[in-house]
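Got a structure for you, questions after.
Here the complex is missing a single protein chain, while all its other protein chains stay put.
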Amino acid sequence: MPFSYGRTIRFAETDAAGVVYFANCLCLCHEAYEAALAEAGVNLKLFFSSGAIAVPIVHAEVDFYQPLFCGDRVEVGLTPQALDQSSFVVSYQIWRGDEGIERDRPLAQALTRHVCIDRTSRRRRPLTAELQQWLAQFSAAGRD
Amino acid sequence: MPFSYGRTIRFAETDAAGVVYFANCLCLCHEAYEAALAEAGVNLKLFFSSGAIAVPIVHAEVDFYQPLFCGDRVEVGLTPQALDQSSFVVSYQIWRGDEGIERDRPLAQALTRHVCIDRTSRRRRPLTAELQQWLAQFSAAGRD
Amino acid sequence: MPFSYGRTIRFAETDAAGVVYFANCLCLCHEAYEAALAEAGVNLKLFFSSGAIAVPIVHAEVDFYQPLFCGDRVEVGLTPQALDQSSFVVSYQIWRGDEGIERDRPLAQALTRHVCIDRTSRRRRPLTAELQQWLAQFSAAGRD
Partner (left out) sequence: MPFSYGRTIRFAETDAAGVVYFANCLCLCHEAYEAALAEAGVNLKLFFSSGAIAVPIVHAEVDFYQPLFCGDRVEVGLTPQALDQSSFVVSYQIWRGDEGIERDRPLAQALTRHVCIDRTSRRRRPLTAELQQWLAQFSAAGRD
């Protein structure tokens, strides 16, 4: 079961073509990631600040199927998955909010890959217990 | 009674000093303005697109009293007021979400002035009926 | 020969982890794309406004190898390539500015795929003469 995050598209996210600027879709996905971490009890201020351990995004990709407009209600479905001891991937699907998340094809879908590193040496570190726990919620046994 | 809009501060809004980048406070205020218009039945996609009538911001100002951090829950209290036949001002107070909006001093406060114009000639036009109605909700008699 | 676009990383692009927020790397790449079009004589205001023909990005991806900091001078090397009659891909490499663009590995690399469509029907259209000409500058014979 994916985590679901909903909100309304805002004017600041749009561009002169009248739709959401492409890179802002990735910001929306990251917001959903933050919301999912917060729901699991992660302290966002500490997690995303400049502490000893960092979990930077090393790869991101996004496909756009339909444009998003100011005022549109959207739902982001998010599913993270561990890749190895120090990294995980999060996949996102952006749906029109009033459609639910059962439709054939989302408005957009995206993916981010994250690696746990020591901020100073920038060497890989094992995923923190907090992240392992978060990832476990989404594995085989499912979330509840 | 001000309109109240709440949400969580996101990572994308912060800067390398560890707090919300100053100009992003104005984006947050504008979001509250969009939410207030939407609640009053305004179609945001049409209102903010490139139609015949535009309502650009001609002045904005903001005072910062306390820094905002990623993960902070904030509430924006918003009150619009007509200035004359073609313009209005919106004032905003940003409060820490868990404090309610009854405290002594907000984290920040801001103000935007908007003028209704013909998009082509850029000449002033009377406020649309939709905006007049919205403004009336906040006048003497109050909102309910 | 790729088109080269250089500038300094700005505070607004950074996040509370102290480095450029991941999605902002794609904005930087898009800036390079705009600069390349402008150099070829394309009117950016018309090209990116809401005219009859639009050239939206349908896919984007980015890999991050090294973090970017406020004040860093970067160079973006850009190479577009036609895919078929209605679409093209642009690849980007972000280099530290003082290294030139001859080094082993960039700080980041990205790719955007663009499709020419009719804005109303959202059906594919052949690439405009302007875009075909721009793409031709980068093909076999090379740019000079």
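Labels for the chains are A, B and C, by order of writing; each one numbers its residues from 1.
Here, a contact is a pair of C-beta atoms (placed from the backbone, for glycine too) under 8 Å apart; a residue touches a chain by one contact, two chains touch by 3 or more.
Here the structure is a predicted model, which means the values were calculated and not measured.
Q: If the hidden chain were put back, which of C:Ile53, C:Cys70 or C:Leu111 would touch it?
A: Here the residue in touch with the unshown chain is C:Cys70.
Q: Using the document's contact rule, name the residues of chain C that touch the chain not shown here.
A: Its contact residues with the unshown chain are 7-8, 10-12, 14, 18, 27, 30-31, 34-35, 38, 43-45, 48-50, 69-72.
Q: Considering the whole complex rather than only what is displayed, give the residues of chain B touching the chain that is not shown.
A: Touching the chain left out of view, chain B contributes residues 15-19, 22-24, 26-27, 30, 48-50, 54, 56-65, 67, 112.
Q: In the whole complex, what residues of chain A lie against the chain that is missing from view?
A: 11-12, 14-16, 18-19, 21, 23, 50, 69-70
Following the convention adopted for this analysis, only the chains that are shown with their structure count from here on.
Q: So which chain ends up closest to the centre of the protein, judged by Cα positions averaged per chain?
A: A
Q: Can you tell me which chain lies farthest from chain C, using the average of the Cα atoms as each chain's centre?
A: Comparing chain centres, B lies farthest from chain C.
Q: Once you find the CA centre of chain B and the CA centre of chain C, what distance in Å lies between them?
A: Roughly 33 Å separates the two chain centres.
Q: Measuring centre to centre with CA averages, how many angstrom lie between chain A and chain B?
A: Comparing mean C-alpha positions, chain B is 27 Å from chain A.
Q: Could you list the positions in chain B whose residues touch two or more of the other chains?
A: Residues 11-12, 14, 18, 50, 69-70 of chain B touch two or more partner chains.
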